[in-house]
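The other protein chains are all here in position, but one chain of the complex has been omitted.
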Amino acid sequence: MTQTAKVKVVLGQNNYGKADVRLFKVFRDQARHEVKDVWVNVAMEGDFQAAHVLGDNTDLLATDTVRNTVYALAEDGLTGSVEEYGKVLIRHLVQAGPKVSRVRVSFTEHLWQRTVSDGQEHDHSFSRLMPKHTAWVEGDAQDFTVSSGIDELFILKTTQSGWEGFLREGYTSLPDTDDRILATVVTAKWEYLPGEVDYDEVWQRVYDQLLSTFGDHYSPSMQNTLYRMGEAILTRCPEISRIHFSFPNRHHIRYNLERFGLENNNTIFHADAEPYGLIEGWVERVQEGEA
Amino acid sequence: MTQTAKVKVVLGQNNYGKADVRLFKVFRDQARHEVKDVWVNVAMEGDFQAAHVLGDNTDLLATDTVRNTVYALAEDGLTGSVEEYGKVLIRHLVQAGPKVSRVRVSFTEHLWQRTVSDGQEHDHSFSRLMPKHTAWVEGDAQDFTVSSGIDELFILKTTQSGWEGFLREGYTSLPDTDDRILATVVTAKWEYLPGEVDYDEVWQRVYDQLLSTFGDHYSPSMQNTLYRMGEAILTRCPEISRIHFSFPNRHHIRYNLERFGLENNNTIFHADAEPYGLIEGWVERVQEGEA
Amino acid sequence: MTQTAKVKVVLGQNNYGKADVRLFKVFRDQARHEVKDVWVNVAMEGDFQAAHVLGDNTDLLATDTVRNTVYALAEDGLTGSVEEYGKVLIRHLVQAGPKVSRVRVSFTEHLWQRTVSDGQEHDHSFSRLMPKHTAWVEGDAQDFTVSSGIDELFILKTTQSGWEGFLREGYTSLPDTDDRILATVVTAKWEYLPGEVDYDEVWQRVYDQLLSTFGDHYSPSMQNTLYRMGEAILTRCPEISRIHFSFPNRHHIRYNLERFGLENNNTIFHADAEPYGLIEGWVERVQEGEA
Partner (left out) sequence: MTQTAKVKVVLGQNNYGKADVRLFKVFRDQARHEVKDVWVNVAMEGDFQAAHVLGDNTDLLATDTVRNTVYALAEDGLTGSVEEYGKVLIRHLVQAGPKVSRVRVSFTEHLWQRTVSDGQEHDHSFSRLMPKHTAWVEGDAQDFTVSSGIDELFILKTTQSGWEGFLREGYTSLPDTDDRILATVVTAKWEYLPGEVDYDEVWQRVYDQLLSTFGDHYSPSMQNTLYRMGEAILTRCPEISRIHFSFPNRHHIRYNLERFGLENNNTIFHADAEPYGLIEGWVERVQEGEA
């Protein structure tokens, strides 16, 4: 290769940090233990020009130091929700890193329920649930933006869902149906209005309402169910300003048994994994005085 | 490459079939729907010499036909447990395939619970649980061997577990502990004594007893807890002849905070993913008259 | 639950489409076949208010129709790069969907190389490579924004990398090193200057330069190597306006063998999977007349 004169370039937006830090905390000051099981990602922004361009690490926090920090602050800092712990981490890191001006922390919290024997909940034995509590906190030392979410919640209903009256054109082959299985894996994310929030309590309310609305209506489309869920959750949770859903449509395809001389009265389905419809959108609270 | 004279070879043990068939059945003859959500693998054995050696497909069932069969027989054949459905599939395939002498069917059943709103269970809306019901059925037209199992059940306890007094030699660096977190992902598999079995009901009993025993003792090792679980399950489930556990030891490593001048009273842990200890074994019923 | 009056909400940003459409095309007009193996995601934006709020599907393209379209247009439309095919898809969908105003298409292209026997490349037999060619095309009927990328390219070097002179504070425990293993899994994404582009040819040039730069210097940090790669690629590829890298630092930790009376002259490492440092940033071309 002929050596070309180097062109003029600059460093654009950049960040660094530690990902997939697996923090587990036991609250054991009472006989009835509690746990927090959370995967943490930390990304720091700031003026890291010297490291990138000159190879000068002088002012860089090592990502290994970030990892130590996640564990070290957890004793005093992780006492309630992961959202609150995010603020603790950010406040510390903006102080600790001379060039750090802004930090983003994200969490995936695994949820554990107490095991039950003979109707009794156990004090220190747990089994893990499927859905996860996700959270994102971003800020400098003063101001924070917080979002929370639900991930890997598999839901389905076996009836009260259809898909009819849609556009027919040259490449359309799907027949109408007024009775199909509706199945999805919920990924939800919401933002908050200003003010104090009990994040774990709101999470539970969103979760309950989401399941409740999913079952309470005939769904003419995933889009309409998305909108109804958003409306119901914003109604029940005055703390939330807006909510986003990402709904993969996990198609359950009625298997053609008629070709074998058999009936299939909407009982036998192929649960297809790919491709899948993907329906995404925000539902937003209209503030007083807005249209 | 110089062409070498071909050596003499023969076809050894072989099988073929369809894997990852995703069958979903709704029981909708009552207002309160039920579902079966199951991934099915079918492997057929027999004299398939002609296809392998001569390229003669005359007597081969297509794997696509096997797939159709899994759906076609489900209407009448999948009325209870997947274990019973396995027998239906095997009986049919040994008949349908002129060269098929033996069939193995395995299942991964995803478990769904009804959603609950205001204390009421929903009729046709469900959310998925984490653990799975696995099953293996093998046989010719007459005789079947059935095994059942549990998979992806995450359990942990925050205390009442230790690891002490083990062998110390040249490469040993782990300190003793009498208070650690014990965490695993259960993979269990059991076999049955001869006789009628209500497979789904036994599965629930194994599941309940497993959780109950996990929490009821101080565990000096994963090995001892494995043995205790086996003993308790064989006691409670007279249908079962023996049970195997595979226990990855999901290490929760107490984080060294002392080097930062902090205390860690067994509260802050790194949940390590790899490497992991792996403890496996059978616990077996001693039949009357045996040692 | 007491029924609350519904609050006022609106639909915010939203999109829908089909994800994970697995398109495979064979170019077989010559004895030497070529293949394109690509996973396609399509997301459409526009005025979908009626479907969300009223449950009126009249103007909606079914996601199943989108899937059919991906296959139907491929015969004439996928003749070169996936980037060009993205434009074809977008032009069609903006026409086909009465409410569609904007479409985003993303691709993951799996790369296959011809098998080789006795030094001869085969005409129609292939094996798959590890890295992937990713691409994003977005637009309305007139204007398109195109980005391309590399994914799942695992690279490492066994020396000529260090990490020294970084900030030391209260939670820092990592020692300095001037000889470590540097390993990462490249995720790169770049954007183009206006003008005609041969996307597949540029991809190959980026790939080659990336590997070449990775090996040609002593790396004082992942950050500095990121910047050098960006600079070298922008130098070699005048079509590219800026490039982003996401570099997980796959730590290879020198194993402490000294405690067992053994030496470890930087030869024996634990290849840790998590947590990992994550270094991300853009390197951008400075246009003429800019600072």
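By letter and in written order, the chains are A, B and C; residue numbering begins at 1 in each of them.
Going forward, a contact is a pair of C-beta atoms (placed from the backbone, for glycine too) under 8 Å apart; a residue touches a chain by one contact, two chains touch by 3 or more.
Bear in mind the structure is a predicted one, so any value in this text is a computation, not a measurement.
For the chain that does not appear, the touching partners among the shown chains are A, B, C. Note that of C:G80, C:P98 or C:G215, the residue touching the chain absent from this view is C:G215.
Here the missing chain is touched by one residue of B:D29, B:D118, B:D143 or B:E169, and it is B:E169.
Against the chain not shown here, chain A presents residues 1, 118, 170-171, 173, 259-260, 273-274. Chain B residues in contact with the hidden partner, per the touch definition given at the top, are 1, 4-22, 41, 43, 48, 51-65, 67-69, 72, 96-98, 163-167, 169-174, 220-224, 226-227, 230-231, 234-236, 238, 242, 244, 248-249, 274-286.
For chain C, the residues in touch with the chain missing from this view are 22-28, 33, 35, 37, 68, 71-72, 74-75, 112, 115-118, 122, 124-130, 153-160, 181, 208, 211-212, 214-216, 252, 255, 257, 260, 262-273.
FYI, only the chains that are shown with their structure count from here on.
Interface chain A/chain C: over half of the residue numbers present appear on both copies, so the contact uses mostly the same residues. Taking the mean of each chain's C-alpha atoms as its centre, the chain lying closest to the overall protein C-alpha centroid is A. Spacing of chain B relative to chain C, judged by their CA centroids, is 37 angstrom. Separating the centre of chain A from that of chain B, both taken as means of CA atoms, is a distance of 29 Å. Of all residues in chain A, those that touch two or more other chains are 22, 68, 72.
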